[in-house]
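Yeah, one chain of the complex is gone here, protein chain that is, but the others are all in their spots.
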Amino acid sequence: MKPAPFEYVAARSLDEALAALADAGEGGKVLAGGQSLVPLLALRLARPDVLVDVNQVAGLDRVVVDDHRLVIGALARHRAVELDEQVRRAFPLVSAAAAKIGHVAIRNRGTVGGSVAHADPAAEWPALLLALDGEVEVASPRGRRVVSAGDLYAGYLTTTLEVDEVVCEVRATLPEGRTGTSFLELARREGDFAIVGVAAVLAIEGDEVRHCRLALSGVGSTPVRARGAEELLAGAAADDAAIAAAAREVVEEIDPPGDIHGSADYRRKVAGVLVRRALSAARDEIGRMVA
Amino acid sequence: MTEPGTANARAARRVPIESVRPHQFVGQRLRRKEDARLVSGKGRYLADLVVPGMRHAAVLRSPVPHGRIAAFDASEALALDGVDAVFTGRDLLGKVGPFVEGGRLEISPVFLDKVGPEVKPHAMPVLAAEDVHFVGQPVAVVVAASRYLAEDALELIRVDYEELPVVTDPEAALAPGAPVLHGHLGDNVAAHFVVESGDVDAELDRAPHVYRGRFEVGRQASNAMEPRGVLATSDDGTGDLTVWCTSARPHLVRTFLSEMLGIPLDRIRVISPDMGGSFGTGVFSEDFLIPFVARELGRPVRWVEDRSENLLVTRHGRDQVHLVEVGYDDDGRILALKDRFLVDAGAYNQYAITVSYNAAAHARNQFDIPAVRLEGLNVLTNKAPVAPVRGAGRPEVTFMMDRVVDIVAHETGIDPVECRRRNLVRPEQMPYHAGIPYRDGVDIVYDRADFPAQLSQLCDLVDYAAFRKEQAEARREGRRLGIGFSSYMEGSGFGPHEGAVVRVDTNGHVTVYTGANAHGQGLATTLAQVCADQLGVTPEDVTVRMGDTSFIPYGIGTFASRSAVTAGTATGVAAGLVREKALAIAAELLEVSSSDLELEEGTVRVRGTPSREVSLGDVARAAAPGPRSRLPAGMEPVLEAEHYYVPPSVTWSSGTHAAVVEVDEETGFVRVLRYLTVDDCGQMLNPTIVEGQVHGGVALGLGEALTEEVIYDATGQPLTGTYMDYLLPTTAETPPITVAHQVCPSEVNPFGIKGCGEGGAVGPPAAIANAIVDALRPLDVRISRVPIRPERLLELIEVAKAGSAHDGGVGALEDGGAGSRS
Partner (left out) sequence: MSERRTVTVEVNGERRSGSVEPRTTLADFLRDELGLTGTHLGCEHGVCGACTVLLDGRSVRSCLMLAVQADGCSLRTVEGLAAEGGELHPVQEAFSAEHGLQCGFCTPGFLMATLELLSESPQPSEEQIRSHLSGNLCRCTGYHHIVKAVLRAAETMRGDVAASRA
């Protein structure tokens, strides 16, 4: 299980990386943390001609919490996000999700930008970004642009980004006011990719849901936003009945794939269970804030 | 030289128990001698070995489950810089004999007479030359300057296959019209036997109730953490062959190499270096392929499999279907057991009836069942061959039997522990005759044991009554906790023999050489403990060496819970013989009668006159040949002895397990909260090591119960080729394990040892399944297959809920497990 040969470029700046990628064209691939890419190389399932290593590019690893906004450099390691105290206080679902990515040694090395760009529909970051109104800033020789999380994912392990574009920064926001969040996963073992994962964001005003964002992993070829359930909840009372109805709606609106860890039918069922639990947990978090 | 194990050797080697010296170091929790090296990165595993001029091999494997090789083109691969050679099956024709049946060597003539199994031998080519029968079957080998290059070359080889019809299910393979894997066998039955005791049909007729059910155990892979490997060098001048390989059975590899390559036995040296586990036994194509290639090329060649190859082919096990009829009465007493079971042997049945007959021999478990009839079939399918994997038939049949006891308890409304107790063989029934022979042909008689006491000890350990309260409280909070039990028997210390040479050097240091071959079991420590006691030295004075055919002429190896029993006994007896010899020589040196001497801690003293002493080194020097020899007349030089222990039959270990689980009713997820065992492996050599064996077995069994399965799709393609899909339990899924001991020393061997290597793996599937069923009561969820995947359990829960709402539970039977009661 050894990688096929490739050319290797260790970029020392973003411009160097962009130039190398542009030169490589379709055969180029960014190497960030490598925790998904290197196994694919070893299994010879990925066959890049040129690997452009961005690990030495400076300034791309910041983790900044600014009120309701979270800004993470593409090269920030999962472990850094997981252990960041500010993130833990302001974005507890992000801490919780980061702690579920693989194992410590994987999180020490794996990067947020790499995970976002790898576009594994079962991974944590893509679903998180959808639930947190996220966006990514990408760079190419043509300059920079911002892509919203909703526009980022095109299919299984596929983004809408061009081959010469590199993710530089990831941003996420929480709604203002009384907001509760939750991130839940169902995985066969600790650290495994989830059969289903749910990121839930719930803002409540009075007893009414003002804002709800629900995103799921593992239930489609891309991370999936449960818009039907979100709409159902918006303006509804934040009670068990409404949450149960939203969970039922999710079961209806998703069209999950099946594999040896869970059939489509199973994923649908447990997605409903997880959504209900995640929404309840988010609501209870708000309850605790008030208390 | 006659191989030990013949009738003569058997008669001559009986050891009187009175001659055994009392245990001093045996039974102590000594720290392992192996550890300092292994925790320092100084272990020497196969992939660590480098020989000057060594080249690297990679094996090309069939991507199709059944096909005929139509065309083969390696020209591009051969043109690649750094590639030395490519060999195909055709290149081996006439040069490498076929590999036929590892298991044939272990079927005793007595067993053939008594049971009369039908076993149809069929050869597996080292490289397929014409037909391929499973995905992963070796079809070519590349030798290159590095493994990286060898893998590059693999990608350049073109093979065209004419695909043939595939069968992956053993029941389908038995159906008329099924594709036949090996035409000359006539059908897909590779082995078949029936064995019985009592009149099963009459008992079933008489029984007030009969349960009919079906139980399945999925395919589990052994997954030693070290992938397999082989390194071979052939001496240019002499043609002598040296082979390092990750085999628990170097002597067996040597035997096959000699036969298949036509090299005299004693010109082959097979060495097993440090091994990263085994968890099963096996002899594999590469064990012969790599030595052949090294000889052809005249240079050392090393091959190390990668994990994908390992998951494809290395020691798959289990994969059984049991169809049972069980008669029982209103008191929950089981009156008759009829079990017809299929072992999905994969494409080549390489172990004759080893696994299937193991299942039969252990079906009765700890229970007193008046009549049993067991019919086993090894069925060929287009999957990787099945080998004995830790437990080898026992976990499968124990899962069936302990589920049956649990079902009978439920049907009769008796507490599951009470129902279990009612069926146990009672102490006053010992020695208990099972009415069928063991695989060695000797009629099964259970070794000294007390099963009801074992169960009581476990119930106390669990605090069964307290658990029921905890369960009820949890239920009120909406949490579903359950407890499940399993008990097992473990025929251990299988022969036909194991030997030990004990030698004292002129410094008084003792070396034990044995044909057993540890790979984690700590034999370097435990055999030193045995030797120290029987010789009269300390364990620090003893070095144990194994895993090399040059150490001792015959060896069987380490698997099947056998080495503590067989190598332990051989070592103890040989050490005792060395002691006798040392005392006789010391008697010459000290000019006293040997009966006046004692040997303790490496010094021979005259009893009552401690000032008169000689060291063991002095004695060894006096035993050396030459002018300074002080040997008694007629005695051979060298302070050493050799003993081959030929067990009369196996010892019978046993154990009872309990699992406490929590079930998430909405997702089907199961968490094992606690796991407890009481085992009886007789006289323990080192209780800490015994506990480690139990822990490891339990984790393997837990994987089998919940997460581990080699899965093939209907077309014969394996779907579990990486560790992302084949799920070994981690620290997070494995609960704390409480191990307690019941010690009933064996009466089979003089040291009272019973084996303990496999028992841990035998109980968990049934204990965990029973615990899940218990957690979900009053729902009547019937688990009849492991692994219990969350999805499957959720389906069962839903069916049970629907069933209890409608007709009281008949619908509550698992889809794959059509059971019925009459």
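Points to keep in mind about this one:
For reference, chains read A and B in written order, and residue numbers begin at 1 within each chain.
Basically, contacts are C-beta pairs under 8 Å (C-beta built on N, C-alpha and C of every residue); 3 or more make two chains touch, one makes a residue touch a chain.
Quantities reported herein were computed from a predicted structural model and do not represent experimental measurements.
Shown as candidates are B:409, B:631 or B:699; the residue that touches the absent chain is B:699.
Of the candidate positions A:3, A:121 or A:197, contact with the hidden chain is made by A:3. For the chain left out of this panel, the touching residue among B:22, B:41 or B:778 is B:41. Seen across the whole complex, the unshown chain contacts chain A at 1-8, 10, 31, 34-35, 38-39, 41-43, 51, 53, 55, 79, 102-106, 108-109, 189-191. Touching residues on chain B toward the chain that is not drawn are 31-32, 34-45, 47-48, 148, 223-227, 274-277, 279, 306-307, 519-522, 688-689, 691-692, 694-700, 722-724, 728, 730-732, 734, 736-737, 760.
Operating definition for what follows: only the chains that are shown with their structure count from here on.
Chain A makes touch with chain B in their complex at residues 1-5, 39, 43-44, 186, 188-193, 195, 260-263, 266, 269-270, 273. Against chain A, in their complex, chain B makes its touches with residues 147-148, 151-152, 155, 306-308, 666-667, 669, 707, 711, 719-720, 722, 724-725, 727, 729-730, 732-733, 790-791, 794.
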